[in-house]
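Below: the structure, in structure tokens.
Apart from one protein chain that is not included, each protein chain of the complex appears where it belongs.
Take a look at chain A:
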Amino acid sequence: MSGQNTTTAIRTRGVTRDFSAGQNTITVLHGIDLEVQSGELTYLVGESGSGKTTLISIMCGILWPTQGEVEVFGTDIYALSDTELVNFRLQNIGFIFQQYNLIPSIDAASNAAVPLIAQGMDRKHARERGVAMLEKLNIADQADKLPNQLSGGQQQRVAIARALVHEPRLVVCDEPTAALDAKSGRRVMDLLREVGVAEDRSVIIVTHDNRIFDLADRILVLEDGRITHDGTDMPEDH
């Protein structure tokens, strides 16, 4: 744990998710109960098809559970209306996608500022905040460049800046180091910890990159839609 005064960032109760496959129904998550505290860097680890992407999608309010409840910082997010939920995500959650999904035709600073622009902040001030965030991530000198003029690691940092620029309370990352070499991967994780993890903020990372397992505060292992391990280290059989 990196903080002392922690609060519950995420609480799930009996979260189940079914998917239809033709006439069959496949249950991907089986009644997940978990709590994630603020100030934690939590890894969600599992094989492909274990349900980790489904779980993180449900936890950040972009995929409805078939059953169960999800509270994010005390708010039952699936009790909110569609508009309220979208707004909740905009105010409280930062996203880092595996493929970054930066907008190719706007520069790095503007990409970093997207959540602020979406919140209605004027472009000039939003961009200034974007540059400030890029500065924290040591790539302010790349602020005017388009994504295709940046290396993979630099694009990753812009994506991190975009996830943090609006100071969300929950940051979710999908395989943040998958496209990076070991050294760059660790540097990105260090940055995420340094800039992202705070007393009142929680960072959840979906990964299967065993090169960075030692950097986690907590590791949740998911197998066949069930949490089979919850600890500070990976179990020995993984």
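What we mean here is this: a contact is a pair of C-beta atoms (placed from the backbone, for glycine too) under 8 Å apart; a residue touches a chain by one contact, two chains touch by 3 or more; residues count from 1.
Everything that follows uses one rule, which is that contacts and distances are computed from a predicted model.
K.L.:
Can you tell which of "Aldehyde dehydrogenase", "FtsX-like permease family protein", "Methyltransferase" or "NADP-reducing hydrogenase subunit HndB" UniProt lists for the chain that's not drawn?
P.N.:
"FtsX-like permease family protein"
K.L.:
Looking at A:9, A:45 or A:117, which makes contact with the chain not pictured?
P.N.:
Counting the whole complex, the residue in contact with the absent chain is A:117.
K.L.:
Which of A:25, A:67 or A:91 touches the chain that is not shown?
P.N.:
A:91
K.L.:
Just one of A:8, A:27 or A:57 touches the chain that is missing; which is it?
P.N.:
If we include the chain that is not displayed, A:57 is the one touching it.
K.L.:
Identify the residues of chain A touching the omitted chain, counting contacts across the whole complex.
P.N.:
Contacting residues on chain A, toward the hidden partner: 53, 56-57, 60, 62-63, 83, 86-91, 93, 95, 97-99, 101-106, 110, 114-115, 117-118, 123, 162, 174, 206.
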